[in-house]
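Of the protein chains in this complex, one is absent; all others appear in place.
So, chain A:
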Amino acid sequence: MAVWARQLARGWCLLARACAPEVPHRLKSHSSKTRTCHVFCPLALLHFRNRFFPWKVQTCRPLSAEHCAQPDSSKDGSLASPESHLPAQVNQKQEKAETIPDVHANVLYEDWDDIPPSSALEEISEEEAVKIIAEPLLPFQSSTLRDYVDHSETLTKLVHLGIFDLSQVEKRQKAGQLLLTLDFEKDIRKVLLFLKDVGVEDNQLGSFLTKNPYILGEDLEALETRVAYLKSKKFGKAEIAQMVSRAPYLLLFSVERLDNRLGFFKNELGLSVTKTKDLVIRLPRLLTGKLEPVKENIQVCQIELGFQRNEIQHIVFKTPKILTSSKKKLRKTFDYLHNVMGIPHSMLTRFPQVFNSKLLRIKERHLFLKFLGRAQYDPVQPSYISLHQLVSLPDEVFCTEIAKASMQDFEKFLKTL
């Protein structure tokens, strides 16, 4: 670091506006020439032309190109192209900035005892010192996007689009870095227009991108081939729009992967093509989620719960969510329904939505009905209560219509459980 300082001192450049990357801080820690430290930094920038510092830069070249176009903005962060950077900012010493790189190149290899043309150790007058504004640093490595939001156009425009929840975006791996490296004009705009073509609504774009920011980094042709593939499988345009908005990761999958998954569902469940398509449209998460839990769920249904193959097909077609629910919940619910309430498999096949509801609800309502003597689930006998009504009605309607009791009675009964 001390070597640096000496070398920098040779190329003299007193610039009015000093951009302050991390360098002056490092120099401060290492060198004793603290009062002139901020003068070193522009020199340091020049120096970088010759030496590449492998610091991890979160903001990169395209941003600096933008910044050049806005000379009045005092942003910085780009260390990759200092010469284009500096002339834009430094008006007075422009000619000197251009000549100095050449001077510097010669100076590098000269003897160290040469007296520099004008030493950076000269005292700066107070006015000039005040003019040197030290910018707050853009950190090279940061765990939040918050530091960059002000500086990065990409991020500001995305926020305007409606992705207010940047905190979720940065939680995903590398999404933050991806967003910062992309250029809004070139890449993102194309992808957004493509999404609008596919049919994602404007107001949904924000939440879509929050869940799936990686799509902004995808190649446009790949995305188009995938949509074309879906169309070839005879998914309608509105259906594709619906699937894509509900499962944002869908378009990230390559064509072979999508094909594999559709084939998997067809084989595992034994459903016809139209039915599989219908299923996938209703729950596109099936295509994007993992396959092993789905397989295990089907096995559980078959082996442990004892459903026949055609029963499973029927259930899955009616409530595809059963494939993604947890096995423990499935087992407990089935255990209570079958063993305690005494409902046969055929009834469960006809009303598979009971598997989706909360076990506690089923328990409470069943116990109440048993207390009243109205727990009759057999359609043949009188005063039959269908499972559908048991589960899906809100409390008041359940009390008055099915149980024929008042809400207070129900609550008092619940307190005795």
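The rule we apply is simple: a contact is a pair of C-beta atoms (placed from the backbone, for glycine too) under 8 Å apart; a residue touches a chain by one contact, two chains touch by 3 or more; residues count from 1.
Convention: contacts and distances are computed from a predicted model.
The UniProt record for the undisplayed chain lists the protein name "TRUB2 synthase", from the options "TRUB2 synthase", "Coatomer subunit gamma", "Serine-threonine kinase receptor-associated protein" or "Immediate early response 3-interacting protein 1". Here the missing chain is touched by one residue of A:Lys290, A:Lys328 or A:Lys415, and it is A:Lys415. Against the chain not displayed here, chain A makes contact via residues 395, 411, 414-417.
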